[in-house]
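Left out: one protein chain. Kept in place: all the others.
All chains are identified by letter, namely A, B and C, in their written order; residue positions are counted from 1 within each chain.
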């Protein structure tokens, strides 16, 4: 049974950071190490072969490794012990030769982060693909632009989707960049000097890196965790971006706004007491997960003080916080994609809401038109006065404008109507949609 | 298999926040609700009996409830459905009568927090008991006091343990206070008005509270989460306190200080490469767990914005962050107790370190003696000069003082020696030990 | 000029934590110390008098003290030096006798926190008083209850205000509790043993405490910062509570909801480009300030690791984070009070919104009525079906119900109407209002 506290963990990401997978990645390191050392003439080829062929997680009692790790201080110690017991007797002396626990643990974490980035990118791309369709389909669908939660001037729903798309596109780009630039093998031995390997150190390091598809660093990075933070930040910023999408959707799904709705499905979003409710469960799950992911990233950002050549405390924090930020972020992305996949867009309600304020959101448009004749300052003040009158008397801005001589002196009735037509005032919305879609397609496909 | 990211989760606390236990606590709510409503004449007594006797977690398919909760939006909806299916047909109409999902979920969380507090207090008390013994045993054992990581004036190891004890004592007191004052039943129905219950609402609320041993609130508190934060803060501050103990211990266990050591045990604290290492694995596990706990509490402190009558996003965050802060904090407490239980105190090394700076840490003492004759300012400057000379020439402060006429004019050789004897300069250390121990015994037993 | 980054700092709170006030509070400590030591016969009475009468911040060059503190490591060192230079020559030897920098700095911070709590309580009480009026005035004003941002069942606006009031009342109570229980004088000398004072230590400590109106601790608490965190948590939870109020208000002020509005004033909440805008500037300022306050509290909660007898790093963090959490929290409270003071409540819009969903928010009410005849499960399913039909066909739930035989068989037309009348379904809302108001008046006046 998955624990209740893990409700916001995406299952495939949990798999990547699972115990068996962690052990397998550590064994991948041990196998690569042995082969690299055989190539460099440090250990016998037969020993390397014996070690490499034993490096299969299935053959190990993972729960007992985990249990022993509590007193040992980390997973590498009992695993290396178990691996040593498992290999052919002749190879026993060569297991983990010259390496330290952190070499295996960190390299495994880097491999898991790589798989984690790939999955997260895949999940984000689902949302990105849908957003790009939404952006195109609703390129010209007028809706209220809202600043500080007040209706401002019109936008199109396509433009809103295009902004979501931009965020996702950059999240993917950012993750791809750290995947390319920040994933390095860890290999330094006891205190980062590879003293036990003599001259062979650099060659062995490069060979491990090559075998595992990672980069070889200039220096081991035992207590230099900035690249881990680069990855975590990319995950955290991605979480913030999906939180923005989920948050916008939640607001648009409010009963009083009603412009979006999550698709319904049996058992989805009901209430235990209110028969009419259709709750935005995906959006709210995405938002909660994203907050948890950001929280884990904050823990890492504040997890300073890796002491000397290996941290006592800070290093260990990563073992929980790194998986957590990936798992929560993946869930945020997954729930966002789920929400977008079945999203119901109420175009009529968008149009209705846009006009519901009696044309107030077109005030700027009227003001700009009047400014051509009256100057910006006078025009702004006049429209401010008309807006106030419109609000106070519950009259539309159109009627207020038509009934004011200062307006009718410089604008015809038709001119006033055009000035107050929202569909004619979406500016560059469509251009921006095109740009966002083009960049997303170019960048991530 | 426990997941690697959960390495810092205390198993008994994990049990308290486990899926079966969460379901049982929700069923406890449902049973109490049914009985309360029968007492108030809202539902038939037979229905209540039928419901109550079905409220046993073992009879439910918990994994399926969890799975359905993803689309349902919470655990209560599928659980109530399953419970309804399970009870005698005649009672089916009365399950969860007038309640909302949040009533069951929050009340269950409060019950879990109560059990969590009890366990955490128990774990802390283990450390407290050992600290009080250490404080008494080492009441007069001199060691260097260290401020800003520099040796200052002497203290006793008992005084250090007394400070740890104070922190633990107050952590327990703080947890006990929130246990007494902050644990309230949640019961408000759909939007917190209990409209579906008519006049019976208050009576039903009180009866549920009484049955579960919780307090009945003036108002339901669906979106008023401050009391949850009171509990979380108490847990967070407790974590910070054990982090202080673990942190001090880590510093005292450094090779170059060597005043403390974790007890050794087979498989404990070794290194995969360095045969001589005895790593402070409990202290470092405690520190890592405490940081993770503080991180979860920070997530809760920043988890603002529970909207209107039920939060979409913030409320759900608690489902992960509340268990996490308890589980990590419990582990921090447990590892600290483990460390303290087998702690090896090197009294000789303490004495050695205290004298290793050539008496510099007694500079204040000498200065105070001289001040009686020379005034504080002149005495301070004279001793500052002697200290500098002592450091620069690697001469002891004793020799420096004895060789300076300005000193020998006002102090005899014996007077200088007394002034520089650390064991004679521990001030109120022992008084403070007595006070701390007395208060701990009074307060928590 | 106040710096832009300090826009969210409340000016009176900034005054409390200002440089002159900090220096004055440190001088208050020095004066109390001197008097206490004279009483205990540690220093001459004339010296104490000379010191005490010099302890006036106005006489000191505060900027030079601050500047020197950078290299000195804290403010006490240059201040004690300046004070020593300033007092009568005969008293010079007795300034700061037996004390350490941290004694003066921490005690000053405690005095500032006390003043800060008083101001924060005053600011919160402004909001509390207005909320209690709003609660009473709108005790029976129906509005939509909203859960997960969806309309649920009706509440009254008075009930919403009562929840706000509860949060504020508890915030005040919590702050009052820490004010009473957590404010202790700091006095321990070099490493917390008062070794330089001999037997007089306890008496001097108590006398300082008495003079300053603080409690005397069992032990000095140089590196035991849990009580600072108690205060910070109380401030942080208060911030979260005002963030809830500001957040609810922001949502209710949305153009599409329009149930609340900030009062207008010249220059308030306009837009540089949109003449019609009336932005919720107080609510948004309150929310931003509250988030910043919570952030500072999180920094403190994660600021673990005060080493040994005085922290190097963590202690100094408090000098910025403690003032910040108070200053931001005060601003959050002040802006919330400002918002509430001029709040415009649109009762008609509340009624309108409540009915705008065609009666769906009364679905539970209808369901409960039907349940009396049909049992809860069948009634719930029937109303769910009617709700769906109502939504899909844009028919009101009333019409849907009246047109369904399964309903009309068990309920008369009048019965259906009553079941769907929101004003008749606000349950205990008014009772809860009365309770909240009564408790607030009892508790905080």
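Everything that follows uses one rule, which is that contacts are C-beta pairs under 8 Å (C-beta built on N, C-alpha and C of every residue); 3 or more make two chains touch, one makes a residue touch a chain.
Being a predicted model, the structure only gives us computed values, none of them experimental.
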Residue in contact with the excluded chain [from A:190, A:360 or A:382]: A:190
Of A:71, A:207, A:241 or A:255, the one touching the omitted chain in the full complex: A:241
Per the touch definition above, residue among A:15, A:63, A:88 or A:224 touching the missing chain: A:224
Listed residues A:202, A:263 or A:415, member touching the removed chain: A:202
Interface with the undisplayed chain - residues on chain A: 73, 84, 92-98, 100, 102, 145-149, 152-155, 159-160, 162-163, 166-167, 170-171, 174, 189-198, 201-202, 218-227, 229-230, 233, 236-237, 239-241, 243-244, 247-248, 251, 290-291, 294-295, 297-298, 301-302, 304-312, 364-365, 368, 371, 374-379, 425-429, 431-432, 435-436, 439
Residues of chain B in contact with the chain not shown: 144, 146-153, 250-251, 253-257, 270-271, 273-280, 284, 298-299, 302, 305, 353, 356-357, 360-361, 363-364, 367, 380-381, 383-384, 386-387, 390-391, 397
Interface residues of chain C (partner: the chain not displayed): 1-8, 14, 17-20, 22, 62-63, 66, 68-73, 75-78, 80, 96, 98-101, 104, 189-190, 196, 246-247, 250, 265, 267-274, 279-281, 283-285, 287-288, 291-292, 295-296, 298-299, 302-303, 312-314, 316-317, 319-324, 327-328
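Keep this in mind: only the chains that are shown with their structure count from here on.
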Inter-chain pair with the most contacting C-beta pairs: B-C
Centre-of-Cα separation between chain C and chain A, whole angstrom: 32
Rounded Å distance between chain B and chain C, as computed from the means of their C-alpha atoms: 24
Of all residues in chain C, the ones touching two or more other chains: 146-149, 152-153, 251, 298, 302, 305, 364
